[in-house]
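Just one protein chain is left out here, and the rest sit where they should.
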Amino acid sequence: MTPAMTEFVDNLRAAPRRILETAFRGGAPKTDRTRSTFIFGNVFLHLHSVRVHRWTLRWSTTMGLGIASTAAFLITLVTGVLLMFYYKPYPDVAYQSIKDIHFVVPTGRFMRNIHRWAANVMVVCVLLHMARAFYTASYRKPREFNWLVGMGLLSITLGLSFTGYLLPWDQLAYWAITIGANIAQSPREITDALEITEWFDPGGFQRALLLGSEIVGEEALIRFYLLHVMVLPLALVFLMTIHFWRIRKDGGLARPDDADQQLQAPGGDVYPVFTQAPEKTYQLAAIVRGRTPAVGRGPENTVPAMPHLFYAELGVLMFTLLICVALSLVSDAPLKELANPSVPENPAKAPWYFLGLQELVAFSAFTGGIGVPSIVLLGLGLIPYLDRESTGTGRWFGGPGGWPLVRRALLVGFGAALAIEALVIRFGWIREWFPSVGQLVVTAINPGTLLTLIYGAYSVWLVKRYNSARAGALGLFTCFLCGFLVLTIIGTYFRGPNWVFYWSPGQWPKH
Amino acid sequence: MNKNKLLLLGSSLGVLVLFATAAVQENFLRGWRRVQAAGRTDAGAIPVQLRQVVNQSLRTADRCTTCHVTMGPGEEAVTGGPLFKKHPPVTHDPAVYGCTVCHGGQGAATDKEDAHGDVHFWPEPMIPVKMSEAGCGTCHAAPGIPARAELRAAQAVFERLDCRACHRVDGRGGTIRPDGGGMEGPDLTGIAVKGWDAAWHDKHVAKAAQSASGPWKTSFAPVSADDQATVTRFLQTRYGASRLTEAKSTFFSYGCLGCHRVSGVGGDEGPDLTRAGQKDPGQVDFTHVPEGHGLTNWVAEHFRAPGAVVAGSKMPPASAPEADIEQLTLFVLSLRRRELPGAYMPKDRIEVARMGRREFAADGATIYGAFCSGCHGLDGLGRVTGDEVFPSIAHPEFQKLATDKFLTETIAKGRPGRRMPGWNKEGGLRPEEIAAVVAHLRTMAGVPARTQEDTWMAAAEPMTGDPLYAASCAGCHGHKGQGGKGPALANRALLEAASDGFLRDTITKGRPGSVMPAFGEPSTIHRTLTPSDVESIVAYLRSWQGR
Partner (left out) sequence: MTVIPGNSKSRLDPEPMPRRDWLGLTALWSTASALLFGVLGALRLPKAAVVAAPSKSFKIALPEALPAGEALVPPGRAVAVYRDGEGVYAISTICTHLGCVVKPNAEGFECPCHGSRFDAAGGVIKGPAPRALPWLQVRVSGADVQIDEGKTVPNGTKVKDA
């Protein structure tokens, strides 16, 4: 063999190894340096910082909720793409194609179930993740903006779920979307009462934008489909990227000032720190403004993200998958009969996480569907800019008041919500008492606004009592969480046909 | 880090186990896999796979043959399981038409409960097997079906002539087999669709004359012209679904069309029934149906107690035996009438839907049975339901008084303000049909038609009748003739239809079978009216006609 031939054969044999080497620049992550290069040499991994603080890796810090949300999103992404092979976004055909997926397509039912459960898991995880970030006061400087990005992610997550709800084109879907689209139109409740709808009709515009027609029809279906498979996922990925990147840029996860003291010495499973000193250049640090992880503080309690964070993230991902798959085996995604535009589903219920709003909508469409949610979103968004304190950052229920305050707020939150609901269920609302009352009065005074008012007043009192915005925020957030839970549970389990209260579905008038 | 590694390990193993479970469920545990695993042909085991019948024109894709394998295309020879039965012989090959077109059910499903539609949220569950002929109504609308008495009479003649000795009809008869082979005469099932030789009798006679022995000699004798016509009438009802035909004839004997429309013909008092068999069980209130869910139970119970099943229903309960209720239910379930692509539209349906052919036979008895008997009774002697009194119209005394013109006009224009609708309307009766009903009324009463027109005219001064009317008539008919216990007399349609003589005779002789007494006869409970009194009252009644 000529040398050239020998070399050719050698190169051929080495090709697989070299492909791997070139894919992961710097080779296998074995030393500190190669671990670092592994992270920032990888377009996906480089959103992580190279080293993470050991506080971050404690299970109680995050409970993995952010990663679980991401994992659920990835699961819906994969199963969603698979479902797109068979789904046809056109009325009637859509329903038939879901039937096909359910009954004929190999593993179709399973994939659809996973998709549906992962979507639900995602909503739950996102909500809990937000609660976690709030209760550990992780939204504080410099992470205020990331809190806003997170709220955007929450909205998009709910939007994804809502748009996906229509696609099967069954009765459930059709009427939930009819109601949803009319909620978008509900500013008319105000404009009609003021008799200015003719000139100024934001409600009508929103509805037209959403449905593309006057009814929920083919136009609406293709729009929801487009939003569901294209616009919202892209927006979500865009915001997620910012969200992750900001975590890194904002100096990792928030942790208490005394985190280093609280942490015990690393166990045997932690790779020794700084076996090889990084080639630090302060020139680089000179142009990077703000707090970076490695400047001014010792890196003693950080560990390489690869493999410590890697195992944590992968573990949570697989755990999420486990939950989704297990639920999918136990319970099938629902599919009711084909949409029938002339007979409403009774009761027509939206996805569970909107049933709290639907409970409010049953008093005033505008207040329940737009007013209260806007107030809540606005309030949430303002929290990091109103709470400029620093005590308790990174600690569960940190800040003045702490857990005892939250406990009392739970009482107030549940108490007020249950009391108002009980009153309404037992005695009805204004219109039953004074039938001729004007619509603006009902829009302004109803259980939704009343509850908001009570919660708001309580939190103002807390601000005064503790002389701390954080205390007010803790109370307010807790109260709203309670209200959300109460309303959602009542909407889900205790509302029957005609949105009448029943103790159990067994008491529903039989059909 | 070990905690996280353990989490990863545990979760991954868990996912692996669950995936394996799902794989086993998907690939081994589905019910249809077990069914098909037993399937054998001469060539050995059949491949285990989803099977279906697709008919793109009908937009069906029925996976029923995944379990009912032998009904699929080219799989007749499969044996090995209780489900592998042949379909009973039908004109429409299930391997072409699919299953759900006739039987209902969820064709896309491959699990038994889902496929048979015994689940929530499926709008079209399977039609019960005992009612499966209702499935024919998806496409067909057999025309010219007589009321039941007429159908039974024709059938009796067919039996009496013993045509079934040689001919098989609807799976019965054709037992004479001289050569031990097949049937002697052709199978007459579905003969109304296929058509027959009009000269059948002459040919039978000729054949019998030629034969020296055998069944032609022993079993055939010439048939009278009347019987020939009756046999023809009977054959015209043989569409191949004898139970449905029987059910339809029952439907035409309860006067349902008087209030309900079917295929655009009938009354408007009740809901249109053209697609009543397609009702979505999910939209039906089962609160007052004792025998559980299912459209069949609902429809049957609805016949027994309409007011209880549908709140506010004005439909009178059908005082019918259970057998009749079952037939009526079968017929209502058959009212499916799906929209079909042109090529699949059967001839009978085109005739009914587009060419104005009637689903009921044209004879007066059938039309009376289909339209009138609901209120006036099958015997024509009227009905009392609740506080409503429907007049006895077949009573000989009334029939003697009424001229054909009066009867025809009453049927055509109805009695505005009363429940009697005018049948000269879109979707009502044609003049010749009204004439047939009038003729039938005459035969029911056994009274010949009153031919000579009444030319008697009341010549009295109208106002002289006012006090007489107030004293004798207003109690029941109202002071202004607006009606009360008795019908409204200030009723233009009535006054136009009735001659003076008819009014006079009705007042004088009363209306037997109703509370209207004979005012011409002496009585202790009302004053007797003299002929001149009566003439005054008639003139007074006439004075309302101008308004």
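Chains: A and B, in written order; residue numbering restarts at 1 for each.
The rule is short, and it goes like this: a residue touches a chain if its C-beta (ideal position, glycine included) is under 8 Å from a C-beta of that chain, and two chains touch if they have at least 3 such contacts.
Quick caveat, the model's predicted, so the values are computed rather than measured.
Within the full complex, the residue among A:V124, A:A326 or A:A362 touching the omitted chain is A:A362.
Checked against the full complex, the candidates A:A15, A:V81, A:I215 or A:A422 give a single residue touching the omitted chain, namely A:I215. Although one chain is not drawn, the whole complex shows that of B:E76, B:D118, B:E269 or B:D404 it is B:E269 that touches it. Only one of A:G159, A:P202, A:P256 or A:P347 touches the chain withheld from this view, namely A:P347. Interface residues of chain A facing the missing partner chain: 175, 178-179, 181-183, 185-186, 189, 192-193, 205, 208-209, 212-215, 217, 219, 223, 341-348, 358, 361-365, 428, 431-432, 435, 439, 442-443, 497-500.
The criterion applied here is as follows: only the chains that are shown with their structure count from here on.
Inter-chain centre distance (chain A to chain B, centres taken as mean C-alpha positions): 58 Å. Residues of chain B that touch chain A in their complex: 1-5, 7-8, 10-12, 14-15, 18-19, 21-22, 25-26, 50, 63, 106, 108-111, 114, 120-123, 280, 282-287.
Listed in rising order, the residues of chain A touching chain B in the complex are 57, 59, 96, 99-100, 102-104, 106-107, 110, 170-171, 269-270, 307-308, 311-312, 314-316, 318-319, 321-322, 325-326, 328-329, 335-338, 340, 343, 509-511.
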